[in-house]
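The structure that follows is given in the form of structure tokens.
After this line comes subunit A, so read on.
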Amino acid sequence: MALDNKIPQGSISSKWTDYKDHIKLVNPANKRNIDVIIVGTGLAGGSAAATLAELGYSVKAFCYQDSPRRAHSIAAQGGINAAKNYAGDGDSVYRLFYDTVKGGDYRAREANVHRLAEVSVNIIDQCVAQGVPLAREYGGLLDNRSFGGTQVSRTFYAKGQTGQQLLLGAYSAMNRQIGRGKIKMYNRHEMLDLVIVDGKARGIIARNLVTGEIERHSAHAVVIATGGYGNVFFLSTNAMGSNVTAAWKAHKRGAYFANPCYTQIHPTCIPVTGDHQSKLTLMSESLRNDGRIWVPKKLEDAQAIREGKKKPTDLAEEDRDYYLERRYPSFGNLVPRDVASRAAKERCDAGFGVNATGEAVYLDFAAAIDRYGKEQARIHHLDENDAKLVYDLGQKVVENKYGNLFQMYYKIVDENPYKTPMMIYPAVHYTMGGVWVDYDLMTTVEGCYCIGEANFSDHGANRLGASALMQGLADGYFVLPYTIGNYLADDIRTGTISTDLPEFVEAENNVRSMIDHFMNNKGQHSVDYFHKKLGKIMWNKVGMARNEKGLNEAMEEIAALREDFYKNVKVSGTAESFNQELEKALRVADFLELGELFAKDALHREESCGGHFREEHQSAEGEAERDDENFSYVAAWEYKGNPREAVLHKEPLVYENIKMVTRSYK
Partner candidate 1 sequence: MAKSALLKSSIGKKYWMALTGLFLCVFLVGHLAGNLQLIFGTDLQFNQYAYFMTSNPAVKILSYLTYFSILFHAVDGIMLTIQNKKARPIGYVKNNAASNSTWQSRNMAVLGTLLLVFIATHMTNFWAKMHFSDMPLQQQTVSQAVPMTDQKIDLIVYNTTTGSFIAQQQVESGEFEIRNNKEFYIKGTDVKFAEGYKDLYKITIEFFKDPTYGLLFTIFYVFSMVVLAFHLMHGFASAFQSLGANNPKYNGLINGLGKLFAIIIPLLFAIIPIYIHFIK
Partner candidate 2 sequence: MNLTLKIWRQKNAKDKGQMVDYKIGGIEPDMSFLEMLDVLNNELVEKGDDPVAFDHDCREGICGMCSLFINGEAHGPDRGVTTCQLHMRKFKDGDTIYIEPFRAKAFPVIKDLVVDRGSFDRIQHAGGFVSVNTSGNTQDANALPIRKDNADKAFDAATCIGCGACVATCKNSSAMLFVSAKVSQFALLPQGRVEATERVLNMVEAMDNEGFGNCTNTGACEVECPKGISLENIARMNREYLSASIK
């Protein structure tokens, strides 16, 4: 099947307006007879559910958590971009569009990104109207900050909890509709299969996680909004429950999976301390605005620090290597995430890592404290040569800006980051890849939509800071409600879809046999045992830097691990009750398939771009080398029964409005 991205004709800035002007509409009386299933209630799913219900559709929303408010969008810290140009610093829809495409290393679809930039301004209006308490200045107007190395201040924020506030905004909009009976909410439910009737997505099979019941739910369209698949690495900043299952089931039912290898590794996470670790904690990128990143210049110093014989504060200035400032003098510590992450890995691989595991670099605030302290001393006409006074003043400034992050670091690491530099290391944070969708956000399965991080989306090969929240809400509030209406307009006479159709029976049996297999398996290892092994393979061979040999090995190892998993996994408890081990087993089964496709995608993409770095494709100085001639396309994979047999479909990426250049941050 040839991929049709359905991008409307016309100039880039009028495509979306023209599209909206010409789509089919559903009249209000008919909307209530149309059911829409939404799986996932994060920013994308939550906002879509609220809006579709508001429009009059009968919405059924599903989440695996005990409340829609807990979706992992809540953990986003930094902010949300919008081309409001409140700061008057030259921002515009075009600039946001341009920055996003460039930041994505020219692997995103122009038309989608432009639309995203257009609706970004509505998001802020919408959220403020909903009572989202975004940060304000003393004049009472919204505050903006610069984020992730952009040249304009377009990021709106709510301290370090922007994702939380935006999600609670969407949640409140959902609550209003739940209260009105327009959304039927299914908490603690997990989608385990997609049901396709006559080529159209018509329902899902879900497991009630409290009772273990397998339920059939029908609808005229199904929307997958289940977020990213970073947990394929076991350790990531994702929530423990974040999984690929819904997206993967859609993939197995015919939805192409695009660019799985594009993974964002976030540079400022708290390093791993040992094998027991279950999860990594991110600290906002904003820390890099004031912190300086370094490792010891001499190997023996790094060794001494690892052994606890030296402290970072013992090292003189000339014994420190501020490697980002050294390599990228113009952007310094503010280089994009992928560049910063790889540079940290490069230093640690060379033996300069600073914690017991050798996988950590310093993020030092001493200079910032000193700079701010002196500034404050001058403002208040105090003695700027009084070291203690300057330190105290400076510490107060830093505390005001980053207090909650420092507190979080202190709680986890048990070291005072005001006194000793923080230790950080990159961790898997976001997946740009996902289910392939066209301009309408529809997958290759008719009637099955995919929104938010779950789709392959608008970020190309690398996502800019504060853009994930923007995309989730744009898809849910302002894009999907139009595009899905265009599709559902043909369904007004269909009537309720029966759940007794053979397709539902088949899908349910499919789920039941999978569950039966796990429950009856006489294995000896827990699900986590396999998940951790998968994570190690992924991190070591499909992580920040990849090469052909490693990727081939990874594919073999993952396939072998998958076989071992089905043979030797042990799931205790019963299927007909609350059973967290079973939940995990079902999720890890899908990760074990995705992981292999992930490696296959990385193997086939013979270039370095954004979050994908192939060691074979780097310059003499170690910079990524993109191959626009051969790889300027979206790699959409079709499921063929085994991940390694997946068939590649290419969607060429055409840039009519932006000139492709090499990203340089030197």
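Selection rule, in plain terms: all candidates are chains of the complex that A comes from, given by their letters.
Here, a contact is a pair of C-beta atoms (placed from the backbone, for glycine too) under 8 Å apart; a residue touches a chain by one contact, two chains touch by 3 or more; residues count from 1.
Being a predicted model, the structure only gives us computed values, none of them experimental.
When you check 1 or 2 against subunit A in this complex, the one that touches it is 2.
Across the interface of their complex, candidate 2 is touched by residues 47, 50-51, 54, 65-72, 74-75, 84, 86, 119, 122-142, 158-159, 161, 164-165, 168, 171-173, 175-176, 178-179, 185, 187, 210, 237, 239-241, 273-274, 276-279, 281-282, 407-408, 411-412, 414, 477-478, 524-529, 570-573, 577-578, 580-581 of subunit A.
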